[in-house]
Structures are given as structure tokens and as C-alpha cells.
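This is the structure I have questions about; it appears just below.
One protein chain omitted, others in place.
Now for chain A:
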Amino acid sequence: MKTVKFQLEPLTCPTCIKKIEGALGKQTGVQEAKVLFHSSKVKVTFDETHVEVETLRTIIEKLGYPVLSEKIA
């Protein structure tokens, strides 16, 4: 299990939370996806054998939220 934190542009609508968490949650290999609304970050715990950070980032960007930076822990 690995955790990655994506930094997004400032989030404003609380509905984005559900949107992003929902879309990431559907991806196989994702154990937990959490949007830190106020710091505009997305924290994803995932199984690195099933899914790559690249895929996760594409999902977020495809939803219309450019990823500014990412940090893997």
C-alpha cells in the first residue's frame, strides 16, 4: 500500500469532493480516496501492484482539476 497526495488548484465547490472521491473510488487498486477540501489536496491510498500514480492523476485531471504537484509517501 502506498499513499499519494495530489495538490490541486484551490477547490471551491463542496460538490467536487464527492465527484473526485467517487471517481477515484471506482478505480481498482484504490483503497481509500480522500479530498482534503481546505488544503485542496487529494490523498489516495492505493495498491501499487494494481494501479499507478499516473492513472490516478489522469482520473483527477480528466474530471477537470489540473494536478499541480504530487507527493508519494
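Here is the rule we go by: contacts are C-beta pairs under 8 Å (C-beta built on N, C-alpha and C of every residue); 3 or more make two chains touch, one makes a residue touch a chain; residues count from 1.
We take it that contacts and distances are computed from a predicted model.
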item	value
Omitted chain, identified by the protein name its UniProt record gives, among "Cyclic nucleotide-binding/CBS domain-containing protein", "Chromate transporter", "Cd(2+)-exporting ATPase" or "3'-5' exonuclease"	"Cd(2+)-exporting ATPase"
Missing-partner contacts on chain A, residue numbers	9-10, 12-15, 18-19, 22-23, 26, 34, 36-39, 41, 59, 62-64, 66, 71, 73
